[in-house]
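Only a single protein chain was left out; the remaining protein chains are all shown in position.
In this document, chain identifiers A and B correspond to the written order of the chains, with residue numbering beginning at 1 in each.
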Amino acid sequence: MILGRCLGSVARTLMCSILSWCVTAHSGAATAASISPDSEACIECHVTVTPGVVADWEKSRHARVSPQEAFQKPTLELRVSAEQVPERLAKTTVGCAECHTLDSEKHADHFEHQGYTIHLIVTPRDCSTCHPAEADQYSNNLMSHGYVNLVNNPLFQDLMESINGGRHFEEGRLTSSPSDALTQADSCLFCHGTRVEVKGKVMRETDMGPMEFPDLSGWPNQGVGRINPDGSQASCTSCHTRHQFAIEMARKPATCSECHKGPDVPASKVFEVSKHGNLYESMGGAWNFTTVPWTVGKDITGPTCATCHVSLLVNSEGTIIAPRTHQMNDRLPWRLFGLPYAHAHPKSPDTTVIKSASSLPLPTDLDGTPSSSFLIDAEEQSVRQRTLQGVCASCHATGWIQGHWDRFLHTIQTTNEMTLTTTRILFTAWDKGLARGPAQKESPFDESIEKKWVEQWLFYANSVRFSSAMCGADYGVFENGRWNLSKNTREMADWLEARMAREEKDKSTGKDKPPGKGKR
Amino acid sequence: MILGRCLGSVARTLMCSILSWCVTAHSGAATAASISPDSEACIECHVTVTPGVVADWEKSRHARVSPQEAFQKPTLELRVSAEQVPERLAKTTVGCAECHTLDSEKHADHFEHQGYTIHLIVTPRDCSTCHPAEADQYSNNLMSHGYVNLVNNPLFQDLMESINGGRHFEEGRLTSSPSDALTQADSCLFCHGTRVEVKGKVMRETDMGPMEFPDLSGWPNQGVGRINPDGSQASCTSCHTRHQFAIEMARKPATCSECHKGPDVPASKVFEVSKHGNLYESMGGAWNFTTVPWTVGKDITGPTCATCHVSLLVNSEGTIIAPRTHQMNDRLPWRLFGLPYAHAHPKSPDTTVIKSASSLPLPTDLDGTPSSSFLIDAEEQSVRQRTLQGVCASCHATGWIQGHWDRFLHTIQTTNEMTLTTTRILFTAWDKGLARGPAQKESPFDESIEKKWVEQWLFYANSVRFSSAMCGADYGVFENGRWNLSKNTREMADWLEARMAREEKDKSTGKDKPPGKGKR
Partner (left out) sequence: MILGRCLGSVARTLMCSILSWCVTAHSGAATAASISPDSEACIECHVTVTPGVVADWEKSRHARVSPQEAFQKPTLELRVSAEQVPERLAKTTVGCAECHTLDSEKHADHFEHQGYTIHLIVTPRDCSTCHPAEADQYSNNLMSHGYVNLVNNPLFQDLMESINGGRHFEEGRLTSSPSDALTQADSCLFCHGTRVEVKGKVMRETDMGPMEFPDLSGWPNQGVGRINPDGSQASCTSCHTRHQFAIEMARKPATCSECHKGPDVPASKVFEVSKHGNLYESMGGAWNFTTVPWTVGKDITGPTCATCHVSLLVNSEGTIIAPRTHQMNDRLPWRLFGLPYAHAHPKSPDTTVIKSASSLPLPTDLDGTPSSSFLIDAEEQSVRQRTLQGVCASCHATGWIQGHWDRFLHTIQTTNEMTLTTTRILFTAWDKGLARGPAQKESPFDESIEKKWVEQWLFYANSVRFSSAMCGADYGVFENGRWNLSKNTREMADWLEARMAREEKDKSTGKDKPPGKGKR
């Protein structure tokens, strides 16, 4: 009997140990931090009203760890950059109330809700309570200025109009009408960010009966440069998806590809056909996307977007390979996205300040001249190049890196030349009155030949450069690249030649020129 | 000794428990149901002849559970909708013989095979033995009419011909020849479904020696609206892939993307760049795709196609968020796929009955007028909208949903307008004899300018609408969307202007018009 009990006890103990090990391995470490009473009150209803939100949050780190606990991690393991937070926030987990009632009175979208003053849109200013370094770095990132840089640049506005404006065919003529806020929010501003404003209050039917909410314009939106009702700029949830805010998600390429897959910035498509993308796709299932810091070789055996551009990387001895940055261009000497030519990165994230030699709001003039005083200099480029190549060096020898870089710089040069060739064709068309551009006080983006020119730099030259930079050549030849660059150039030249020949003939036969455009 | 034996026993017991736990965890619950002798006879040969089929089936739920067991599940967990099946089918697993010998004599493709009368193609009528509600719902789904709606509509037939017909260049002229059954089956009908018919019998060499089989035309095919040799319509295996018929597969987006990735219905590409697609891609590895019902938040923290359009969803308390439906448009107020304009969903899944105002077999007339008497009314749209938005509400607040919906409805309107603009251009061309359309008793799809018009609605307007509906803006701007809508409109207007100018000049110089087309 005694022996039996004893044996039973051994068995139970063992089984408990095993089960406990299994459970721990599955669910992550336990935590002592508890949810705040305010957040508990939120969840009481919202577990039924928006069950997906609550369940998602419950899987988050925010639901398990208090700021105080987060601060106590060894330096390299820190996921927070603040050193302390207000006492009332320190000891509970980071729940609904902690974020949605934080300084709500400073948010124009605040309202009374079941006895609480809350605001709808949690902003980078809110997040910076615990993550100030990240919010600050990101504010120096071009992306955080995605809205203002687009909307406050008259040339980009004109391009937007040429895409989003209405087109009508009436009495044999094509006419255009201005685009509207809903279309813009559904198009360019979906990724760039909208301006979210409070239009007033509105009553809405809910599962709990009618309730009053702020009525927002420009909402929903989670674009990178969103203007928020608290006056702040940018949206952390573009990449750190609500409400799990999982670091593994931000580190996976599908996050970046939400906005970087189209032919203008085809980073995702290039990654897919690169060796790096293949490693991720084929082997990434066994990688560890949650550890901080991220140990090259141990956690991952190939890079994702975040590896090269954002994350804190260390080697197996804990030596830092690259510090974390949310100003992605810290590691980028060149801006491949040509406007219209690839160029050294702008100094300021606010690119509306830039003026080219001919006073256009562009980082490079139409003839390719860089707007140098607004761009980082060669020395700064060199610093950023070294930082980026430090990541490459985790897995590549110096000769490999040098060979790759030489090829890449050469491609920047040759694709810029291919853009210049078509710009010269367009200049000739403008000069000869075969198309009407800025000199005629008209849009450089609305005529067919102008649209072909836009595709030359915005789609084809960009695509070739991304393919080169990220070693995904399959994309940059026939899919959307050198084949197209060359074909498009020839077609533009053919068009010019045919039009000039026609003009010549019309002149010799006394015909008038065809009517100008005055339309889109 | 005794102690030793005893201890050994404890150890063995423990190890067995652990192993058993591991095995169970790996392979799913054990079952008492056994395979029928008939199915065993099939497998005896086929484990060698088609090992992949047998092994795949062995991993299926069909191989583990008998109908009788399946019927005993609690209502919400039911995967069958019948209440009983014929006695002889009730107690064994659902094996080869259970489906392939079911009422075989009613299938024109039945034949004698190793002592059994079997039929090759298992049809929705067979599946409805256990799954009648699903078969019935699906018969009200447009997809189940994919073959008849395409093939019995003269206008769509004409479009098919313009794509699949042969083109020849002889004596300086482009001529066309009709498409053939093999080409159609390899093209449109691959997804829409073929008509599978028994041409006769044929002897074939097999591993078991020569055997006689039915000789089928239109085979192989697993298109959604396939006409089967038993006279039934549709194919369950389009989505429920043989022979594992795994619910996780039907719930994953790769299933839908087999037919919904091209530019005409780019749902898959839009999903890929949406936040939802990112959640699936980045976090879906940890989701549970096998549970019935599907618990939002617990099983999944983001939706797939099936979540929004098909599956039975509950919240963590077991309350139904949306009932299962295989008539997908139960949750769809609008048909985004414009023919040629987006419109309220057709009332009947048989769209060949529809006549537009000008008697075309189209849900919207060429000028955009909806063929309203054949389409659901605003009230029914409202019902379906509420059902769909109920799914959204699992994770989104009412303001978010309202804002999204306003934007989406606006995009339906503006893209329809962009289609109308190009239709007017084409009308003018037809009117002036610069192209030849229905009024001249010719195809509206075969000339270059007409093909540009088709791309306007079939590719670009559709793409923008799917991008809007599913929040994947990156696809709907530059990849295949507003940029193209606007560019294509301008190019069509330019073409018209140039042709009219040429006509004008030819007239003034006494030239004849160029010859009409009479060709593809």
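One rule holds for everything that comes next: contacts are C-beta pairs under 8 Å (C-beta built on N, C-alpha and C of every residue); 3 or more make two chains touch, one makes a residue touch a chain.
Nothing here was measured: the structure is a model prediction, and the numbers come from that model.
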* **Among A:S81, A:N140, A:T175 or A:N278, the residue in touch with the chain that has been omitted** => A:N278
* Looking beyond the chains shown, say which of B:V54, B:V296 or B:I425 touches the absent one. => B:V54
* Among A:R436, A:R482 or A:R499, single out the residue that touches the unshown chain. => A:R482
* **For chain A, residues in touch with the removed chain** => 3, 6-7, 10, 13-14, 17-18, 272-275, 277-279, 281-283, 285, 296-298, 301, 315-317, 319, 393-400, 402-404, 406-408, 410-411, 414, 417-418, 421-422, 424-425, 428, 467-468, 471-479, 481-483, 486-487, 489-491, 493-494, 497, 501, 505
* To do: Tell me where the left-out chain touches chain B, residue by residue.
  => 3, 7, 10-11, 14-15, 18, 47-56, 58-59, 120, 162-170, 172, 174, 180, 182-183, 185-188, 190-191, 202, 204-206, 213-216, 219-220, 222, 241, 244, 246, 248-249, 252, 254-255, 257-264, 285, 446-448, 451, 458-459, 511, 514, 519-520
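What we mean here is this: only the chains that are shown with their structure count from here on.
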* Asked: Which whole number of Å gives the spacing of the CA centres of chain A and chain B?
  -> 32
